[in-house]
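Of the protein chains in this complex, one is absent; all others appear in place.
After this line comes subunit A, so read on.
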Amino acid sequence: MKFDTPATTNPIDQLKVVGQPVDRIDGRFKTTGTAPYAYERHDAAPDAAYGHVLGAAIAKGRIQSMDLAAAKAAPGVLAIVTAENAGKLGKGEYNTARLLGGPEIQHYHQAIALVVAETFEQARHAAGLIKVEYAPAKGAYDLAASRDKAKPAGTDDEPADSSVGDFDGAFGAAPVKLDATYTTPDQAHAMMEPHASTAAWNGDKLSLWTSNQMIAWSVGDMAKTLGIAKDRIHLMSPYVGGGFGGKLWVRADALLAALGARAARRPVKVALQRPLMFNNTTHRPATIQRLRIGATRDGTITAIGHDSWSGDLPDGKPETAVLQTRLLYAGANRLTRLRLSELDLPEGNSMRAPGEAPGMMALEIAMDEMAEKLGLDPVEFRIRNDTQVDPESPKRKFSQRQLTECLRTGAEKFGWAARRKPMQARDGRWLVGLGMAAAYRGAPVMKSAARVRLDARGIVTVETDMTDIGTGSYTIIAQTAAEMMGLPLQKVVVRLGDSTFPVSAGSGGQFGANSSTAGVYAACVKLREAVVKKLGLNAADAQFVDGEVRSGSRAIALGDAAKGGELVVEDAIEFGDLAKKYQQSTFGAHFVEVGVDAATAEVRLRRMLVVCAAGRILNPKSARSQVIGSMTMGAGAALMEELAIDARHGFFVNHDLAHYEVPVHADIPHQEVIFLDETDPMSSPMKAKGVGELGICGVAAAIANAIHNATGIRVRDYPITLDKLLKDMPLPA
């Protein structure tokens, strides 16, 4: 199905099942421990041997020698895979560094060997017996030090430079201006399930159970890396224990499990050890961001400029932190620039809301600072600079844009009017502050296919290689099929994450929910046509209601259409140029109350509220969870998350969950989420967008702004830890 004209009324608009806050259909499996993750396939590979990964102990250089003798002789060892004995390997399209290093080492903890043994304990022990001699080389690990050498760099979607009008002239002439530099650190996905895979060969055919967000991409990259045809690989990922962008691609666990299984001649399973993950896999790259905003005295932005510097391995990409600045606020004179340095740290890549998450961390403090300079309320300052058109090309409208409504609703519900000037509010030992920020994230769409089956019992089964990484895909896909076919949720079976199913959008970029359900919509439209034809009904007035197909005076059970055999159809949603004609984005407004301990500068979040405008909300319960989860990750970005770099040896020092701190229960207060009523007919037949990443965009800045309101201290370097506050804390009264 081609989607190239705005959606009109369709069966989804009935909202009998779609739009309802139903419980997740996979919930009773996840809560009882019966949902099988990639390392847990005793059913499919009961005799799997265990692989343990050895990571490089240098960041850059070469392996001079590897002595495997002691490891090979250790009890239970079945095989040892290294670059030397693995045969010729390619590199995946989506990988920057090779997944199996040696002799050249590209980053610290790059995998250099897999030890396969009868038990996990034996594999781990033997891996420690491998002796490696390295010839280290000098590397570059310091983003700030390499800033002057950075080069212009864009991505497929984002140019290195964008410019409208005369930024320099307008900024120079602006009566009120801000020129400030902000930094965001390297951050880790730190999903709870480590990257894990179980691999089994049957002749030249590979079965791979792996924890992965993008099935088709990963089949392609496994094939390319192994040098085999794609149809030799059966990849399965029905349950994914968190991804956040870290599992968009195959990683060392998948490749090494496949190589280990080939070498040991039996199935092998590999989970990346937690302390290996932070340097072995990808991370969100650090940024240095310079914001320049010029405005008239009444608060009208006349110039807005955003420069962002980031680093990555050779052939890597920049963190596109300027994305939102091109679209969020009006202003006639504009400039954005992306600059990239070559660094020899582990591979930088996508993490939840790449671009906008770190970009909004900087932009939305800058907006708060500007509002302060102007003597304007920060909510009012943003409303004053709202735009209904793409500021770079004013003929191009937003499909829907309710930023102002989000800001006003949030301010009212949160009690924003009670906010005082900095350092004016106190509650016992706590300095209390309120802060806010806008939320912005693009709403991309991707082609997505699905197959639907109808059996004689009237049960509809949906098959698509879409993944559910905690996002609720199983449930919203079931809701979509139920709505389309006039069935209760219990009559729909959803099967996901299997490369034998039609290729979906996959999970990423907050495009998954809208795109994959639209694909299921397309397949269901086709199934409805097949049913009507099979039953000999009039297509024009056929209605699918309560398990029946009704036409004129006739009402036939849906399952009757499959009495002569299962009906199976397949279709895809393919998006035309509506996304080019109209800018499609999601919007929100974050409001936060913090307490800062007057003596210790400890920051506690007291209240969090967000208002979102993100198209039709397919399931308010799971969508809300996506948003609060994003807010939680954003709170981590604001207050604690930072991969600390050892710039001598070139690695992230705090590479485990004790030292890379993420929010825990005690850090997070009750969170409130309000979805504005919105449908977006430009986005898809579902009229939905995405919410999985919107919630992380802006929230860190709202916290930073609240801390400023509490203490009067403006911290521009994330995370906002005690050491950055203590020296400037107001003296206790």
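Here, a contact is a pair of C-beta atoms (placed from the backbone, for glycine too) under 8 Å apart; a residue touches a chain by one contact, two chains touch by 3 or more; residues count from 1.
In this section, contacts and distances are computed from a predicted model.
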Missing subunit (named according to UniProt) among the choices "Aldehyde dehydrogenase iron-sulfur subunit", "Sugar ABC transporter permease", "Cache domain-containing protein" or "Threonine synthase": "Aldehyde dehydrogenase iron-sulfur subunit"
Residue among A:5, A:65 or A:119 that touches the chain left out of view: A:119
Residue touching the undisplayed chain, where the options are A:16, A:550 or A:621: A:621
Listed residues A:31, A:64, A:388 or A:424, member touching the removed chain: A:31
For subunit A, the residues touching the chain missing from this view: 23-37, 39-40, 42-43, 46, 70, 73-76, 118-122, 125, 189-194, 236, 238-244, 271, 273-275, 469-472, 474, 493-498, 621-622, 624-626, 628-633, 656-658, 662-666, 668-671
